[in-house]
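Let me begin by handing over the structure; questions about it come next.
So, chain A:
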Amino acid sequence: MITGAFFLLALFVLPMWNITLEAPQYPDSIGMDIWINKITDHNPNDIKNINLMNHYVGMKPIPEHMREFEIFPWVIGVMSFIGVAIGFIGKKNLYLAWFIVMIILGAAGMYDFYLWEYDYGHNLDPTAAIKIPGQGYQPPLIGRKEILNFTAISRPMSGAYFLFAGILMSLFAYFISKGEELKYEKEEAI
Partner candidate 1 sequence: MNTKKIQILSVVFFLALCSCTRAEKENTSELTLPDNTPKGQASVVDNESDKNILQVAIGSSDHSTLVAAVQAAEIEHVLVNAGPLTVFAPVNQAFADLPEGTVSNLLKPENKQQLANILTLHAAPGSYNKEALIKSAERGRKLYMATGDYLEIRVTGEDVYVGGAKVIATVPTSNGIINVVDRVILPPGS
Partner candidate 2 sequence: MKTKIKFIASGILLVTIMAVLGCTTQNNGSGALSSNVAERAYVAPGEHDEFYAFVSGGFSGQLSVYGLPSGRLFRVIPVFSVDAEKAYGFNEETKPMLETTFGFIPWDDSHHPDISQTNGEIDGRWVFINANNTPRIARISLETFETEEIIEIPNSAGNHSSSFVTENTEYVVAGTRFSVPVPQQDISIDEYKSNFKGAISFIGIDQESGRMNLDFQILMPGFNYDLAHPGRGKSHGWMFFSTYNTEEANTLLEVNASQNDKDFIAAINWKKAEEYIQQGRFREMETAYAHNVYDESTHMATSTIKRTVKVLDPAELPGLVYFLPTPKSPHGCDVDPTGEYIIGSGKLSAALTAHSFTKMLDAIENERFDGEAYGVPILNYDDVVAGVVEQAGLGPLHTEFDTEGNGYTTFFISSEVVKWKVGTWEVVDRKPTYYSVGHLMIPGGNSRKPFGKYLLAMNKITKDRYLPTGPELTQSAQLYDISGEKMELILDFPTVGEPHYAAGAPADLIAPRSKKFYELDDNNHPYSIKNESEARVERDGNVVHIYMSTIRSHFAPDNIEGIKVGDRVYFHVTNLEQDFDVPHGISMIGANTSELLIMPGQTETFVWEPKKVGVWPFYCTDFCSALHQEMQGYVRVSPRNSDIELSWSLDGE
């Protein structure tokens, strides 16, 4: 349980998500890495070049600041702290509770990500140079999607894997301690 809770902290040093754009004129592709508190170039200058491309269709530049960047680190930090604490307390039901809260938070995070992507892909500048009626530019939540001549690929990165692993470990911790309890109960019964 404690290890799982610590795994959350990996998000502070590893990127969580990545969106990559592939197109013939970018033989090396361009992309951005999403962290819990920032968005960075996958290769130097990628965001600048994504913004340059996108401004023609009226998409807003990739934000340097988002409200989420202030909230996420606290949420992760607090949840990690609570996880460690309940690890020491060692109550199995608390493990389960932590797991459920994490799942809810994770789902909320993905939903928030979707909302941002929707806004990013649909809320276009009316004075944009290129307008294609009905064309949305929303990147996929996860997986591949063709957007005009670009292929957008959205996928979790190492930080997210640590997050999943951490959450799963809390569930394991719950089952293991439940198993031990059963064993204990059995022994007592004998």
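Candidates were picked such that all candidates are chains of the complex that A comes from, given by their letters.
Throughout what follows, a residue touches a chain if its C-beta (ideal position, glycine included) is under 8 Å from a C-beta of that chain, and two chains touch if they have at least 3 such contacts; residues count from 1.
None of the values given here were measured: they were computed from a predicted structure.
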{"item": "From 1 or 2, the one in contact with chain A within this complex", "value": "2"}
{"item": "Candidate 2 partner contacts - residues on chain A that touch it in the complex", "value": "28, 44-45, 48-49, 52, 56, 129-130"}
